[in-house]
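Excluded from the complex is one protein chain; the other protein chains are retained at their positions.
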Amino acid sequence: MNTGFQFIPPHASAMSWQVDWLLLALLGLTIFFTVLIFFFIVLFAWKYRARPGHKAEQVEAPMALEIALWGIPFILCLGLFWWGTRLFLSASRPPAGAMDIYVIGKQWMWKIQHPEGRKEIDELHVPLGRPVRLIMASQDVIHDFGLPAFRIKRDVVPGSYSVQWFTPTAVGEYHLFCDQYCGAQHAEMIGKVVVMEEADYQRWVAGSVTDGPMRQGGEQLFVNMNCMSCHGQWAPTLAGLYMSRVRLADGRTVQADDAYLRRSILDPGADIVAGYQANQSVLMPSFRGTLTEEQIDQLIEYIKSLAPAAYLEEPTTRPVSNGGADLELRKPGEGGPPPLTPDPNKPVE
Amino acid sequence: MTTISYIPSTSRRQTYLNVGHTVKSWLLTKDHKRIAVLYILSITFFFFIGGSAATLMRLNLLTPAGNLVLESTYNKLFTAHGVIMVFFFLIPSIPATLGNFIIPLMLGARDLAFPRVNLLSWYLYIAGGSLAVWALLAGGVDTGWTFYEPYSSTYSNGWVALTICGIFIAGFSSILTGLNFIVTTHTMRARGLTWFRLPLFIWSLYATSLIMVLGTPVVAITLALVALERIFGIGIFDPSIGGDPVLFQHMFWFYSHPAVYIMILPAMGVMSEVIACFTRKRIFGYKFVAFASVAIAVLGFLVWGHHMFVAGQSAFEGMVFSLLSFLVAIPSGVKVFNWTGTMYKGSIELKTPMLYALGFIGLFTIGGLTGLFLATMGADMHLHDTYFVIAHFHYIMVGGAIMGYMGGLHFWWPKITGRMYPEAWGRASAVIIFLGFNLTFFPQYLLGYLGMPRRYHGYPAEFQVLNVLSTAGASILGVGYLLPLGYLLWSLKRGALAGDNPWNAAGLEWTTTSPPPSDNFDQSPVVTEEAYNYARIDAELVASPIPGAI
Partner (left out) sequence: MPEHAQPNLDSEPLVPHQFDDLEQKSLADSLGMWTFLASEVLFFGAIFTVLMVYRSLFPDAFRQASQHLDRRIGMLNTFVLLFSSYTVVLAVHAALKARQKALVLWLLATIALGLSFLGVKLVEYAEDFRDNLVPRRIDFGLSAEQSRDWMAHSPEERDTRPELWQQSLRASGWDVPADRMHASDARLLIKRAQLFFVFYYTMTLIHALHMIIGLVIFSVLAWRAWHGRYTQQRHAQIEITGLYWHFVDIVWIFLFPLLYLIR
């Protein structure tokens, strides 16, 4: 990282250039109006200074001028609003095929977990040129994963996932700051993003001894926490679930994204799948307080690995093991497996 | 024709200042003017406490390691700075001091509608402030003035509940002041003083009062819930039971954004008075400026989510707040254009209040425009929670609100005290403050763009140059604030005696003596003309010049 004085932070992504253009336009506007006002103030203060024989002239404000003074800024504002919103939206929507990396913020460090298994603290290694999607959670208070060289940041809120993405376009090391006050060592919760050539990254990620890829840990948990005793039988199958569309008992249809998976684990009663409104003895128990953030991430990685592709652009149908009430968007001509009706009165073993 | 008395005041006359000398006559006063003086003394006290915290912070930030003080101490310092400056200095400042003193005079009234409620306001303010100072002395609080959850309820180890009690009580002071102003403006205007003949200072303070009355209760409840969480150990915004920390932010900013308009609208009101007087012209586009004040107050309630673009609210919510934030900037811009337009073909004297006013226009313009950066979502995702935000709001609150306060204080100083301040010192201080301010806060825009986060006691080495410049500016700014403290106090005993209307200004407050008698007017004024009829005033001056007028 450049430790010398700089006027402009490094540009580590294409987005960083786009943000800088927007900032430049805003700067231009600011300078224009500032200079305009300063100019007139100085001019008038001099030209109309009080002196013997000089009298003030009461001038009426012409309506046209007043309208222009409201109208022109209004139009400029609309333009900036449109530009800024578009940029923000594109920065909020990760492209298809982005690689997921999990981030957990806690007082006062960043724990980063690559799906292949490698973990790091306060450092994020990424390959050049590939979009990276950060799936972030907090273990305690609100933090913020701030990346000035990429011109993005997002709050990391306990209790939910937040997501941001970037595509690195320049090899190097860049600042990582916690950008939401989080307690005593907030200023020490800093680190770096290391962008490497693809080949170097592959070597790096295969590097040190790890606990194996995340999905392995997730699979282990799936067994140990007894998830398999229900899922695959009378609970919804998880194969192909990720990013499919799911109809819920209350009539809504949602996409089974990371946030949905997380909610289903921590608050299963919130989004019950249609056809599964059972009595409470077969309802999925909540795992809130039982699983750590790392474990939740591992489980989600495991569930994602059960889908044909990590991130699908088109909604898919997926095989179901229950009454067809929640079947969604069957492609034309496709039938389905014969439905198995769950018996809500069957006791849990 | 208004009743104008141009008799220079003598010190043997009975004024509100000498009508009683006992402590009791001050502490149990019902006179809005004495209450205003009590407020001036108290807010000055809190200003210097908040300023001391800032001094220590800037000194700590001279080095990248930032270990002049312990990191936990630094966190308490920036919290103290924010809490005291926002709740105990800026929010009451112009309304409780200049507003209290001048509004009844400007309206031609003998006092506010509810004098005892006014006194209660001051006592509530003192009570709240005392609790806040007690919390500070007991060890302080380190949550930031924003008290974000769940840090403030579950993780912080400071005097959170005590500080919140102080803020809660002071909030009622604010509500009662606003209530008094609203009722007085509606019901106690002098005969002939219609709404569109009112000075723009009244319009601004009226709009401010609307916000004080309607916004403050929300933050009172929100912070009270945090205090309840701490005291009783029940999570209200607690994610571990599925509660929502972002809900706290929505509730908090619902008040705290309009709060910044409480801070700036009164200063804008001062601007109108000062600029009209020192250009000898009516304000350009009077009605537009009046409506702009109300528009700012109303729109100000609709933009709170622009503090939360990256906090976890949906992009759609963000879009709504972004658009509305742009809209609220427009009436402010209109005011700047109108004040500049007022200078056109005026007859301009660069007295101290006018220097502050011109400084205000310049700095508020910069601060307001940098607000647009933050309203733009695509820019805010880079600048959020960096020093850019700090620079932006200090340009508005210090470069804007405080300069407005200083300008107003100097403008009405002769009316309040019967004395003139020394003009050369006044001008010098205004210039020193302007220069010191810019050196302090302009580098912070750059720091923010470079990525330096807020609330950091230390930083990477490459940010040091800008931090040193900022601290250097702060030392100059500090001198700039100490000078008025000195010469204004000096002027109380040694300043030149002011006449009733040393500025030949328009406005009913200038038609009575300096300082005014307890009942403000010997005869209730009747108004027959527009607010800033400088054409008539100057014509009369030419016809019969006043001996001894400045």
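Read from first to last, the chains carry the letters A and B; within each, the first residue is number 1.
The rule is short, and it goes like this: a residue touches a chain if its C-beta (ideal position, glycine included) is under 8 Å from a C-beta of that chain, and two chains touch if they have at least 3 such contacts.
Computed from a prediction, not measured in an experiment: that's the story for all the values here.
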item	value
Candidates B:Thr222, B:Ser272, B:Thr365 or B:Ser514 - the one touching the absent chain	B:Thr222
Option touching the unshown chain, where B:Leu77, B:Ala135, B:Ala170 or B:Met251 are the choices	B:Met251
Hidden-chain contact residue, picked from the options B:Leu56, B:Ala113 or B:Leu363	B:Ala113
Contact footprint on subunit A, counting only the chain that is left out	269, 280-281, 283, 285-290, 348
Those residues of subunit B which, in the complete complex, touch the missing chain	104, 109-115, 117, 175, 178-180, 182-184, 186-188, 213-218, 220-222, 225, 228, 232-236, 241-244, 247, 251, 254, 519, 524
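Keep in mind that, in the parts below, only the chains that are shown with their structure count from here on.
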item	value
Centroid spacing, where centroids are CA-atom means, of subunit A and subunit B in whole angstrom	38
For the subunit A and subunit B complex, residues of the former touching the latter	1-9, 18-19, 22-23, 26, 29-30, 33-34, 37-38, 40-41, 44-45, 48-50, 54-59, 61, 65-66, 69-70, 73-74, 77-78, 80-81, 83-89, 91-92, 107, 140-142, 144, 146, 148-149, 151-155, 157-160, 162, 175, 177-188, 190, 266-267, 288-289
List of subunit B residues in touch with subunit A within their complex	66, 71-72, 75, 142-144, 148-151, 154-156, 239-240, 242-246, 279-282, 284-285, 288, 309-312, 315, 318-319, 322-323, 326-327, 329-330, 333-334, 336-338, 340-341, 343-350, 358, 361-362, 365-366, 369-370, 372-373, 375-382, 384-386, 446, 449-451, 453-462, 465, 534-535, 538
